[in-house]
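Data block below; observations after.
Every protein chain except one is present and positioned as in the full complex.
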Amino acid sequence: MRFFSDNAAAACPQVIEAILAANRLDTAYDGDALSQSLDGRLSELFETEVAALWVPSGTAANCLALAALCPPHGAVVCHADAHIQNDEGGAPEFYTHGAKLLLVEGPGAKLTPDTLAARLDRVVEGVHWVQPHAVSITNATEYGLVYTPEEVTAIGAITRARGLGLHMDGARFANAVAHLGCSPAEVTWQAGVDALSFGFIKNGGMSAEALVFFKPELAAVAKARRKRAGLLASKGRFLAAQILAMVEDDLWLANARAANAGAALLAQAAGDRLVHPVQANEVFLRATPQEAASLRALGFDFYDWAAGEIRLVTSWDQTEDQIRPLAEAIAAL
Amino acid sequence: MRFFSDNAAAACPQVIEAILAANRLDTAYDGDALSQSLDGRLSELFETEVAALWVPSGTAANCLALAALCPPHGAVVCHADAHIQNDEGGAPEFYTHGAKLLLVEGPGAKLTPDTLAARLDRVVEGVHWVQPHAVSITNATEYGLVYTPEEVTAIGAITRARGLGLHMDGARFANAVAHLGCSPAEVTWQAGVDALSFGFIKNGGMSAEALVFFKPELAAVAKARRKRAGLLASKGRFLAAQILAMVEDDLWLANARAANAGAALLAQAAGDRLVHPVQANEVFLRATPQEAASLRALGFDFYDWAAGEIRLVTSWDQTEDQIRPLAEAIAAL
Amino acid sequence: MRFFSDNAAAACPQVIEAILAANRLDTAYDGDALSQSLDGRLSELFETEVAALWVPSGTAANCLALAALCPPHGAVVCHADAHIQNDEGGAPEFYTHGAKLLLVEGPGAKLTPDTLAARLDRVVEGVHWVQPHAVSITNATEYGLVYTPEEVTAIGAITRARGLGLHMDGARFANAVAHLGCSPAEVTWQAGVDALSFGFIKNGGMSAEALVFFKPELAAVAKARRKRAGLLASKGRFLAAQILAMVEDDLWLANARAANAGAALLAQAAGDRLVHPVQANEVFLRATPQEAASLRALGFDFYDWAAGEIRLVTSWDQTEDQIRPLAEAIAAL
Partner (left out) sequence: MRFFSDNAAAACPQVIEAILAANRLDTAYDGDALSQSLDGRLSELFETEVAALWVPSGTAANCLALAALCPPHGAVVCHADAHIQNDEGGAPEFYTHGAKLLLVEGPGAKLTPDTLAARLDRVVEGVHWVQPHAVSITNATEYGLVYTPEEVTAIGAITRARGLGLHMDGARFANAVAHLGCSPAEVTWQAGVDALSFGFIKNGGMSAEALVFFKPELAAVAKARRKRAGLLASKGRFLAAQILAMVEDDLWLANARAANAGAALLAQAAGDRLVHPVQANEVFLRATPQEAASLRALGFDFYDWAAGEIRLVTSWDQTEDQIRPLAEAIAAL
């Protein structure tokens, strides 16, 4: 059983059905009926007028958002462990034409109002020093921690006060909202978020993420950049269909709840071994190399993380029955 | 019946089946078994060792190829009517970090050895003038004309002699090969082509094109750039599956032959109205606005092209029975 | 005697004196008193509030201006023979992060309202086609022709109506104004120009050009870009001093009048041989290779231009006595 990552799981049946249903002639690019309905459908979900673009990867969503919020000569503040800093092969710099990422340290890959303000205060005004134009936070974070609406609001207050854009990398946004039990609006635009990378691929999708602008006027340039980056699929209806299927009847939340439940099961078994509280679908726990090896010998696959730590990620399609053996093996270590 | 473009048609059944078959857990990105088999499968098809990358659009394939062949301070020579010059929203400049496109005029959107050499000769050596590093040709061209192996070989002789890379935009490569009846090798690497954008989406695919390097050593940097551009899908097996399905039993050729046959039917009906010889699946013909309107009144959709010209594009899934009414309507004008 | 180009001539005595006078400790970069006085001094000259930046080359001035007026995904319309298109080694693409130059043909390297509007009209709206954001004209042009205030006003009316920026490459702006006898204001901001590359180096300067923004709010970003491009000299007072010296007592006009007078002398001698009317300090004339050789045998150096054409450029420091022998030699051909 694989606990490597949720981004390699199968697509869920509703997504597959939606793709099959979309397999007929329609207008190319994003001129088709499904693509054209995205803005409206996501505006309903977020209870405000949004502009939404399908894109083929989370990296693309993140970097189109950053490019919309930060000019080439500017900077984006993010955590030192953020995906945009460490795992996107330099895509933020490519899309922004070389904007800098200014890094903040802190536990759980979370920014706090204090650490953020301190970093911003360190930047001297003037052309010699790259000036911040945006902040990017990840919800849930790289370590599976969730920002609450209150925490995002506190960060949003800083970005608003200083005239900065606020981006949320929501590759696991569904897991965060499933944990919080709040509305999607509360933890995004109502808290000051300008652009959200709304992830579906890790959550049962096949090949589509949504880039959601809560300032719809940012979308026009982002659409030009999407084309310019070779991301504008000819048959965009296949991407739109996936997003619409995930939003229908809150499938995105149901899938995320299933993954979160699996992680909770593992967390319970892990007890004192946990490196971080488990709030979404990632479990980081302390394990000696021997312990890790013994788990692998039982048929469980996962990543070694820092020295003496392993990472377990659960997926939308893993049932309690499938996860329980790993939970028991952890408890028995 | 729509004759707008082949890039909005449905995906063919074998592609759909392959996608469904790929819907199981596997390694993420391009580590899965299907993605890993692409190099081998396309090496067989091209009868030489190639490196092949799936990408989600023709623009992405073209621009990753250009970036592999031309540095930011260099130039790519192409036809003034090339897709990379006119229809990709500045993507070549984005991917190459601002390389210039140097344009060549000439009928049918084709370069000839003479027009190419003349353009190259106009560039004075020195840092004030952007120096050519690559040439890009389109086969079939924007006007549906096909370069023969001999024609490509003559161009390849020039690029080789001058140390330039040679890229072929093959968004409709299948239609070209179907017309030529040659092997894929003859009209590509054997003729001097270094990189091919091998199009499937217009030819019955859903969302995958192949970027084929005949100098496999170029692929490593292209793979880094693919990630950096947000093009590296998490579930790459869904893209690889499409390409493998299209190559299986030469489905790509069968689909292209069907589309070409449809265009031939229209060409026969058009007679003297033809603006260009019809070799692939595009038909450009002279029609007054009144004539165009009368065709539209019969339920046929298509683009107006230049003044007094219309463009008709046939697809893999249009049968002779479906096309015949348009042929008859044209003949009756 | 050399008639290659005005950009290799000596610096004039007043510029040298100003540099020597500036050779004392002052604040670094552009914080010194001379740099700080540029805005005010050029605002006087242009009879409106401007923001002015010193830069070390005409290419830098042009490209900072273009980057201020056009985003990476946009286009700049210019003449096919413009310096920014042909002679700047791809600098416009570097500074704009890959914006496209859309080219207009026409005699004398001049845009007209008709040719400009026709080119703009050819661009279809939509993300597939790079959209124009700015127009760049050169005054005097590459062929030594001068746009009148009326001509610029007609172009400016188009750019204003369509929401485009208007840049003037004034590498030989002084020669143009000397010819026109108008005020600098009349042929720039009063005619719709947003940014001017105000050239001094070809006109007796050593190493400083001024980038003048008639929309001063554009200067802040341009200053950040100037630093980011490594153009912000530590000892900026040496550049500011040159510009101030050139503006003092209208030295820029006196120098330009001298160069223009030399060219007029040659033009008179050339008679029917002239390819273009001579309005500034460049003379293009028809000469067979034998005739060109005979002039060179007399000790005159110059460039061959197109086949059967030569180019003669006069400088601020060439006296009538120095030029007369060439005039006589031309007349005697």
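A, B and C are the chain letters, set down in written order, and residue numbers restart from 1 in every chain.
By our rule, a residue touches a chain if its C-beta (ideal position, glycine included) is under 8 Å from a C-beta of that chain, and two chains touch if they have at least 3 such contacts.
Keep in mind the model is a prediction, meaning the values are calculated, not measured.
Visitor: One chain isn't shown here. Among C:Leu231, C:Val247 or C:Leu326, which residue touches it?
Guide: Once the missing chain is taken into account, the touching residue is C:Leu231.
Visitor: With the full complex in mind, choose from C:Gly90, C:Pro184 or C:Gly262 the residue touching the hidden chain.
Guide: C:Gly90
Visitor: Among A:Tyr29, A:Phe46, A:Phe94 or A:Phe284, which one touches the chain that has been omitted from the display?
Guide: The single option touching the absent chain is A:Phe94.
Visitor: Could you tell me which of B:Ala33, B:Val124, B:Ala157 or B:Val221 touches the chain that is not displayed?
Guide: B:Val221
Visitor: So one chain is hidden, and I want to know which residue out of C:Asp26, C:Glu49 or C:Asp250 touches that hidden chain in the complete assembly.
Guide: C:Asp26
Visitor: From the list A:Pro72, A:Gly144 or A:Gly192, pick the residue that touches the absent chain.
Guide: For the chain that is not drawn, the touching residue is A:Pro72.
Visitor: Residue-wise, where is chain C in contact with the chain that is not depicted?
Guide: 2, 4-5, 7-11, 16, 19-20, 23-28, 32, 55-64, 88-91, 94-95, 201-202, 206-207, 224, 227-235, 238-239
Visitor: With the missing chain put back, which residues of chain A would touch it? List them for me.
Guide: 72-73, 75, 86-90, 93-94, 96-100, 127-130
Visitor: For the chain that got dropped from the picture, name the residues of chain B it touches.
Guide: Its contact residues with the unshown chain are 71-73, 97, 127-128, 131, 221, 223-228, 232.
As a convention for this text, only the chains that are shown with their structure count from here on.
Visitor: Since chain A and chain B are copies that touch, just let me know if over half of their interface numbering is common to both, same, or not, different.
Guide: same
Visitor: Measuring between Cα centroids, which chain is at the maximum distance from chain B?
Guide: C
Visitor: So, what's the distance in Å between the C-alpha centres of chain C and chain A?
Guide: Here chain A and chain C have centroids separated by 50 Å.
Visitor: Please output the residue numbers of chain C that touch at least 2 other chains, ranges allowed.
Guide: In chain C, 72-73, 97, 127-128 touch at least two other chains.
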